[in-house]
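Only one protein chain is missing; all other protein chains are in place.
To keep things simple, chains are lettered A and B as they appear, and every chain counts its residues starting from 1.
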Amino acid sequence: MRLPEELLYTEDHEWVLVEGDQATIGITDHAQAEMGDFVFVELPEAGDRFNQFDQFGVVESVKAVSDVYIPLSGEVIEANQSLLDQPELCNEDPYGRGWLIKVKLSEQTEVASLMDKEAYARFLEEVE
Amino acid sequence: MVKPLIRDYGSPGRKGYSLPELDIPAGELSDYLDQSLIREKPAGLPEVSEVDVVRHFTGLSQMNYGVDSGIYPLGSCTMKYNPKINEDIARLEKLSQLHPYQEEEQVQGSLELLYELKEYLAEISGMDQVSLQPASGSHGELTGLMIIKKYFAERGEQRTKVIVPDSAHGTNPASAAMAGFQVVEIESNQKGMIDLAALRAAVDQEVAALMLTNPNTLGIFEKDILEIAEIVHQAGGLLYYDGANMNAIMGYVRPGDMNFDVLHFNLHKTFSTPHGGGGPGAGPVGVKEFLSPYLPVPVLSKDQARYYWDYNRPLSLGKVHAFYGNYGVMLKAYAYIRALGASGLKEATEHAVLNANYMKARLKDQFELPYQENSLHEFVLSGIRQKEKGVSTLNIAKRLLDYQQYAPTIYFPLVVKEALMIEPTETENIKTLDKFVETMKNISREIEEKPQLVKNAPHHTPVRKLDDVAAARNPDLRW
Partner (left out) sequence: MDYISNTEREKEVMLKTIGIEQIEELFSAIPERVVLDRPLNIPTGLSELELLRVTKEKANRNKSLEELVSFLGAGVYDHYIPSIVDHLISRAEFYTAYTPYQAELSQGTLQAIYEYQSMICELTGMELANASLLDGGSATGEAVLMAGRISRKKKIILSKGVHPAYRAVARTYGSHQGLEFKEIELVDTLTDLAALKNELDEQTAAVVLQYPNFFGSIELMDEIKGLVSAGSEILLVVVANPLALGLLTPPGDFAADIVVGEGQSLGNTISYGGPYLGYMATRKKYVRHLPGRIVGATSDLEGKRGYVMTLQTREQHIRREKATSNICTNQALNALIATIYLSTLGKEGIREVAGQSLAKAHYLAERIKQLPGFKIINPGNYFHEFLLTAPCPVLDLKKELYRKGIIAGLDISRFDYRQEGLLVCVTEKRTKKELEMYLSALEVIN
């Protein structure tokens, strides 16, 4: 189970990479392993705005479906279009080519509410 | 063994059908219709002969498996034998060649039969009134919940929530949502039953109903049922009975006597009408008297000795089916109930429960039995021990197919990991059950000795394991 150091995490198993006032968001290795092979990803469009923990998309495997929630408030700058044809990228490379959206953050202070690697690892142990 | 598509047998101009010559003077199509309304290109249907059609579909049937092929122990599905005489009765010309808009006077025989069927279903379930209109189990659920909604609307009560246990069939929350309710899920307790404390906590002035299957999807009878009913009723809510498991209780206990207010039946389960590879079924609803004004229109009624459809029901929820429901299915259920009679129905239940408990007794050492409570017509095993060896419940199910036996319901109820939900029904005998048990034990041994064999199952079916992921990623849904 890979948990990169530089990322922040949520209890809904999303990860965030914050760079200045922008963030890249995806789902964690744990989440993709639980769901199995992804077959479909539904993402918002650039320009859509969300408040923290709003649902912004849906990921589907053959036998399960899960809403994805935005870890930080902001406006979508870009959605990962390659997932439309290759949802399997979320399985193969969840922290890289499997990213979901890039966001321009509107509330920098929210970052404090997210978990770092250690906290998320503890959280995973608890829920197991 | 891959069958070509029916279209692939075709040859331009080949026909499988003939009509009498048109015996009236007729012109060109364009004499009757504007050119823009006439199809330019014929629809791409097959061009095949009658023999082609017969061979193609006979071939397809040989790639299928029905109750007539062997045991079909799908939990919650009650795959019992479908008596052939019922098929004959449903095909009697004078019963089947009836148009739904024929005058009531022309169909009194059928209406009487349907009326009697309603009375039998009311008696079996302990309810007061029955509507035969819903065409499937989940259609019955939807209808039942709409009745509940209408009832509270008429009383001016704002009740927006429906409580569903976590072990419920997926149709329960889906039907509740479709009827416009918000779904509240409650967790089962460690015995696999309704947790009374959780129920008390969930029940409030906004709760319209609790949906319950009894025995529940674990096959366990909710013995606190009267207390459950009281908790819900005291808060002003109603109790809905999901009739999927009625085969476990006929002649022993009635949902009406357990204080349920509304229920649906699955005629294609309990009452032995064939499932047709996914339908048609029928899902009549039964209600207590105070809910009868809300039943869907028309209501089959009787005036002296004359039967008629009553449309004058101002409080009715409306219609859920264009006509009266799946009539052909009702004929078969009627025949079944008449063939068995009161004592036959009770015996069917007894043997369904006997068979399930016999299988459970014979399988519980080999497989994990997550809930020890007494169970009735079905029971749930878990494949977690086998999973530890790297073989999943899905693999076990697929391996069963290699032995020409259908698999149980798997991964349901959701409260059991690696669930195998087994319902043999009363029409199987001890030999068939023993064979199934031996097969399960064989597979268990195979998991110890040659797990790859099971993991790569099935080996002997018309096709090997199919790629679900590719099917969903690149949908190919038509030719």
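Following the convention adopted for this analysis, a contact is a pair of C-beta atoms (placed from the backbone, for glycine too) under 8 Å apart; a residue touches a chain by one contact, two chains touch by 3 or more.
Owing to the predicted nature of the structure, the values given are computational and were not obtained by experimental measurement.
Put simply, the hidden chain is in touch with A, B once you look at the whole complex. Contact with the undisplayed chain is limited, among B:S138, B:N247 or B:T270, to B:S138. The residue touching the chain not shown here, chosen from B:V207, B:I337, B:L420 or B:I447, is B:I337.
Contact with the chain not shown here comes from a single listed residue; of B:Y240, B:Y371 or B:F412, that residue is B:F412. Across the interface with the omitted chain, subunit A contributes residues 40, 42, 60-65.
Please note the rule applied: only the chains that are shown with their structure count from here on.
Contacts from subunit A toward subunit B in the complex involve residues 37, 39-40, 60, 62-63, 87-88. Every residue of subunit B that touches subunit A in the complex is listed here, in rising order: 411, 468-469, 472-473.
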